[in-house]
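In this view, the complex is presented without one of its protein chains, the others remaining in place.
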């Protein structure tokens, strides 16, 4: 009965087929993610200008990067933007999710409305936002037309505040998605917990704050990850809305890197800034991945 | 009192809805106005008469650089690009997720972590080396090249989605199927795939949106006749005579956004449902 | 010349009979009204030669996206036939070894004889022609809406004092004096014009060509910066991010009285059906009547693998410099032909003026390259200076002295 072909088949299916199936993706990732990261890392130690070259130049690019005022503006903006955007999108998203969880009539329609910005490219909505935020065309003019002559809303064109308009638009785009994630999480929570808490005499806000939201910790973390990643990679948004301007007041690392590597012949400097970005990302993501995967193994 | 709170609740939800709808409203209203109406009215005013002229122009006769064929050709380019890219990246993601959740082996978790980290790579980093690689393969500046790029950088998220969904499918099902004599592929095709509808919807919607909306790869890895719609839109919006035709710009923007909006409006509930079905963890 | 024509014709015939006409892919960012029309002319003339024009327009910014696209194309080993590259950038691309020699075309068409020396120097990399020039833009123009100026009984200003006096008067009359587009390249365009007007030709050369530290930090530079910033109150606050042609249209529509901009702005006036000298005035920016900031648009040609495409490429180069094209193109674009002694009869007064000044300043040595348009320095340095200028313009708390110091630091960027 037991014949060698069968046992060979068993060995193959069990051991090699899964690896074989995973292999293309694995190789693509190694080559196109890690290979390119390495490539970029190497470039950051060269004197590459217009096009990449591979002459070793040591740390000059990093030195130039750290001396560049524009880079530090970009870094500062990333923190301002990242902090406000993540906090804001999270707060708005959670708030809306909780509101929507109150057995609302027309929930489906509202959900779609909150979610649809996620469907749009900023290349598309950037035009509308630019227009709305522009003092001479948009909201400020509207308010003036309506007779509120003292109303000013010139954040877009003010170098001190232009980064905040990016925050507003980014929140508009992503908070609906946060809402969807948390709504999904809320729906997964056992009703009996709420009932138990109500019997204990807790008020609804207290129940959410003390019992339900803590139970959504995993959702919270995955959302945080997604938002972090959007924040660090935010590029289209800034390009479409302010172009990094006025001047370079709303530059973020992604636009900085793009400008250096592509618009200006400073590929090496761009590579150095990209390496810094990657290291930031790694510092946030690697511990998370580590704990996440360890957790799964225990489960 | 509860009645009051109920009212406040709906009020808050409606205010939020207005915030989300405002840009869309502005775009739609503007696209339906003539230039004269735009000058006369303000941001929010309704068109005095509805005109689809701007839509027609944006679709078939607006200029993007020297070519004045509207967005039409770009639109079809995007369609030709997005369909294979979404299908391939979804298929690969499903297979990866299946292996990583149900056929783990020594090192599979590490592989997952490696693939996952790919989600976070800033795309600007890969532009130049990718260009070189595409050149070597002879698919630079073609739709095939764009599809390849989107597949590669979509893998991380599709794998993540599928893997997290499949983790919640009980292992006993796989065991039962193996005792029933089903092998790797049969289990995948007959047991797993039929159970994957919710997550497939999520991934399809996600990938479709991401790829359709991409601008960076589009502008960099396409040439004259393979440019996707976002690039066409950008050219159109930045191609201006001394009069900026906001109505045409807005129509063009809406045309570019229409497929994704429709997907969300009609399939959005599957998206939320799929997220509920387990994609949240991760 | 004759033989070449015949060869070209023959080549064109062969190509026409071959499966595909030579496809010439041209990367450019001429996408606004006058520019697009000019590019359209080029397309037409090239197609008349039996070549197929493949448009590779990438709009947005001052060609920022276009440069990204170009770089990746070159890296992928699949460059377009020609790309809109100019000034020292031609040398940078030459350094990368990706440009094709046009010496055959140049010799056949006698470029050495018909082009001015400043132009030739820019087009050549290590003694070989690698780019074909199409036009000369003058950057230091002031565009004026005469009707608005009439309202305050002013005429086009020729000195900075006059300018600010006029601006003040306009402001009081409720007219916006200056139309401004707040994009980095526009900030620098205005800045270099002020520098030339306030500091003069020698100062300009020392500061922006030699990147002389002393000059960049000098009192003159501080004065230049102060003058530059003085313009700001006369602009509107919605200027941030505005495209140049929208600013121009403000002058056209009487929403603003003046604009500092290169002569491509004229294309917008003309496209709007305005008549120079009547509906609008072109005058040298204050203090720069005897100087000329030039900006030469050119197409650099890339090494191609495909023989047919090389033929198309040569056709393109030859067409670009041909008198017919130069005339028709520059009529649309607002600039002047790059050929010496070109027939200016069809041009308007602004064009004629520009051509006359170009010739005169060429002799007197007061022809200076525009740094804002990539004619004077490497892109990295230029970018760093852009950053300082834009930051200074936008930041109301930055002193001119601080800005001058930053300029000096930026100039060290390599």
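Per-chain numbering from 1; labels A, B and C assigned in written order.
By our rule, a contact is a pair of C-beta atoms (placed from the backbone, for glycine too) under 8 Å apart; a residue touches a chain by one contact, two chains touch by 3 or more.
Just so we're on the same page, contacts and distances are computed from a predicted model.
Given the choices "Heme exporter protein C", "Monovalent cation/H+ antiporter subunit D family protein", "Amino acid/amide ABC transporter membrane protein 1, HAAT family" or "Multiple sugar transport system ATP-binding protein", state the protein name listed in UniProt for the chain not shown.
"Multiple sugar transport system ATP-binding protein"
Of the listed residues B:87, B:113, B:144 or B:173, which contacts the missing chain in the full complex?
B:173
Can you list where chain B touches the absent chain?
Listed in rising order, the touching residues are 170, 172-173, 175-182, 186, 190-191, 194-195.
Going forward, only the chains that are shown with their structure count from here on.
Using the touch definition from the top, list the chains contacting both chain A and chain C.
The shared contacts of chain A and chain C, listed by label, come to B.
Relative to chain A, which chain has the most distant C-alpha mean position?
C
With chain centres taken as the means of their Cα atoms, state the distance from chain B to chain C in Å.
That pair's centroid distance is 38 Å.
So what's the Cα centroid distance for chain A and chain B, whole Å?
Centres of chain A and chain B (C-alpha means) sit 15 Å apart.
Counting only residues that touch at least 2 other chains, which ones in chain B make the list?
127-128, 130, 234, 237
Note the residues in chain A that touch 2 or more other chains, in rising order.
52, 137, 258, 262
Over in the complex, which chain B residues touch chain C? Could you list them?
Listed in rising order, the residues of chain B that touch chain C are 63-67, 127-128, 130-132, 134-136, 140-141, 219-221, 223-225, 231, 234-244.
Going by the contact rule at the top, pick out the chain A residues touching chain C in the complex.
Interface residues on chain A, with respect to chain C: 49-52, 64, 69-70, 130, 134-137, 154, 156-157, 159, 162, 242-243, 245-249, 258-260, 262-266, 269.
Could you please specify the touching residues of chain C with respect to chain B in the complex?
25, 28, 30-33, 36, 39-40, 43, 53-60, 65, 68-69, 71-73, 75-78, 80, 243, 245-246, 248-249, 252, 268, 271-272
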